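With one protein chain removed, the remaining protein chains of the complex are shown where they sit.
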Amino acid sequence: MSSMSKGLSAQMVSGISATIRLDPRIYSREAILKAANWLTDVAYIHCPETSDGKFVVSIGLKDIVPTLGNPKPALIDDVVGEFCNSLLEFELRRQVEVETSQVRQLIIAKAFSESGVLEEEPSGVVSDPVGIDTASLVQIGGLAAPRD
Amino acid sequence: MARVFLPAAVYSTPGTEYRLLPFRFLRLNEQKEILVNDVGDYFIGPVGTAETLVHRKLSRGSDLYSILKAKQFLIDDSSSPLLDLLATKYRTKYGFIDGFTKLHIFVVTLRCDHSCHYCQVSRQTADKSTYDMSFEIAERSVDLMMQTPAKNITLELQGGEPLLAFDVIRHIVPLAKRKAQFLEKNLDIVVTTNLANATDEMLFYLRDENIKVSTSLDGPAVIHNANRPRPGNDSYELTIRNIERARRIVGYDRVAALMTTTQLSLSHPIEIIDEYVKQDFHSIFLRPISPYGFAVKTKKKTGYGIDAFLDFYRKGLAHILEINKKGYDLAEVYAKILLTKILTPYGTGFVDLQSPAGAGINVLVYNYDGDVYATDESRMLAEMGDHTFRLGNVRKDSRREIFTGDAFVNLVSASCNQSLTGCSDCAFQTYCGSDPIHNHATQGDIFGHRPTSDFCSRNMEVIKHLFQFIAQQDKEILRIFFAWIHNSGLKDVNRMAPS
Partner (left out) sequence: MKLTTSGLAGKSFHSAVVGKVSWQPVPRKDRNKFILLSKDIPADREQLRGYRGFLTTAKPTADVEAVPTMFSAQELDHLRTNDIVAMEPANGFIRTLYRPDSSHNVVFATQRCNSNCLMCSQPPRDRDDTEALLQRNLELIRLIDTPPSRLVITGGEPTLLGDRLFKLIAALRDKFPTTYLHMLTNGRMFAWSSYTARLAKVGHPDFMLGIPLYSDDPGVHDYVVQARGAFDQTVLGFQQLARYGVRVEIRVVLHAITIPRLSALADYIYRNFTFAEHVALMGLENIGYAPRNMDQLWIDPADYQDQLESAVEILSTRGLNVSIYNHQLCVLRKSLWKFARKSISDWKNMYLEECRGCGVRDQCGGFFQWATKLHSAHIHALPAHFDGPQ
């Protein structure tokens, strides 16, 4: 039994194991590893190997027979399905991380610096609809010159 | 120049691209997902919300856009100055780190007259001089405690059974108070005791020294006695009599009760909670079973242990909410800690559920023999032969040596869930915590393995469960939650403001 979606093809090898081929142009190694990590409680995962330009992920279920500790062991179909959904989510997370890691550093640096928060002068002027000369206020109030 | 009024369109910025601010997301169920940013602001929306946001499918004038911008999930040209706002909120969220170690646990003796199943440290007839904290060690420990930068500190007297070493307590208390006064620190003192050996004289002392009492009440007699055997099998009756006595002498509001959860407890949430109501307590902590209480050999995420606890917790919480609705104030502490992190701008300094982990950073344990540990759990590990988290000894090591030693430094490397696998992507990161010592004890390394971590599955499930309530936006339940958060009675919520 196999299933196909964009850049991904899953092949059930037996009732308890499956192989998934992933197109590295769509799925990053990072997302694959992270998605795989969450399955390691129910399955043995072989680290992705590159063969004919695709990642190959092998999944083998750990528990097949119901036990008291695990009365309803996972089914290979569910595990593969879960893996694929998870993969998409981790790709999204990777994109967020790429886009936000710098601003995150900035925020944390500001948050924990001795004086870094709220030290910058705001941009813009204390403008007003009819152009009151705020420069006069600068002299009087000792404000930084408005930028504009 | 005459003033003119300009239309709304002038004041909304043109359609420039928006940028993302850091956030994480998680699917809650078939229909809903939750997005949470670095300061704990959350948004619950239909599955696909995160994708819409990230793939720039969000339309500028939409309500969703306004909400996500106000909650600081995205930023556009008109909100660039507000990064400072976000940084301030971040600082507020992590304010609990301020002051460093605030909770100082003194194990004044290992001796105890009970032999509770879940306790690792009972030595009933052991020699006093061997297992009590010496005066010299007590003095050095107080010295070390007072070197903490924190202005508000709590001294918790523990054991074994601390009242068995009352002379040690009488030595520590005035010394600690004198030093605190000199250093202008605020000192709170609490003693965790089973009260079995509490004479009136001891209770008067506690009252006079303003020391609070924390005692064990595991539930009604059947459960309490089964958990805490003693000759005569009357631990419950004794405890109730002593609670009454302590309330009378030390002060009604100065006696609190904590339960320890065992396998037996898990089947009786209602009875345990009803017992707390019967004894007029207004706070109960539905704690998970300590890993020392039952062998965690299984690494199953959805193993028997977790499911049973979650079932216990859900039933217990439902019952507690009903009790509150009927007019009896009863706060559930586990929920309160999480709700504070979810619903308010603040974090909490509950050492077992914070990131960075409280171990060492917010709590320190001073053992009877002078050894200093990061948490009580790590001390218990030492009793079982594992000294990984012994940070030093008050006789040999200075504060500097303790906090720059290998044990502490290694511990800290696994203390922040922001950098742990699994946690780094988790939507609940800001609400949850990390517990390297628990990981070490149950999984064999301080970093832990999230898919098989009971700490992870338990917290995720409880947080999800709380979000089910939050998402309903039921006014009465939210009022109850906030009464817990603010330590107030339900009738005081929404009171009229003083004019």
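Think of it as A and B in the order they're written, each chain with its own count starting at 1.
Definition applied: a contact is a pair of C-beta atoms (placed from the backbone, for glycine too) under 8 Å apart; a residue touches a chain by one contact, two chains touch by 3 or more.
Note that the structure is predicted; figures quoted are calculated from it, not measured.
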Contacting the left-out chain in the complete assembly, out of B:Thr52, B:Thr344 or B:Ser424
B:Thr344
Out of B:Thr88, B:Ser265 or B:Asn324, point to the residue that touches the absent chain in the complete complex.
B:Thr88
Looking at the whole complex, which of B:Arg56, B:Lys151, B:Lys278 or B:His486 touches the chain that is not displayed?
B:His486
Where chain B meets the chain that is not shown, the residues are 1, 3, 5-8, 10-13, 41, 66-67, 69-71, 78-79, 81-82, 84-85, 88-89, 343-345, 475, 478-479, 482, 486, 493-499
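Note that only the chains that are shown with their structure count from here on.
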Please give the residue numbers of chain B that touch chain A in the complex, ascending.
1-4, 19-25, 27, 38, 50-51, 54, 75, 81, 83-84, 86-88, 90-91, 94, 298-304, 421-422, 425, 449-452
The residues of chain A that touch chain B in their complex are 34, 37-41, 68-70, 89-90, 92-93, 95-96, 99-101, 103-104, 106-108, 110-112, 116-118, 120, 122-124, 129-131
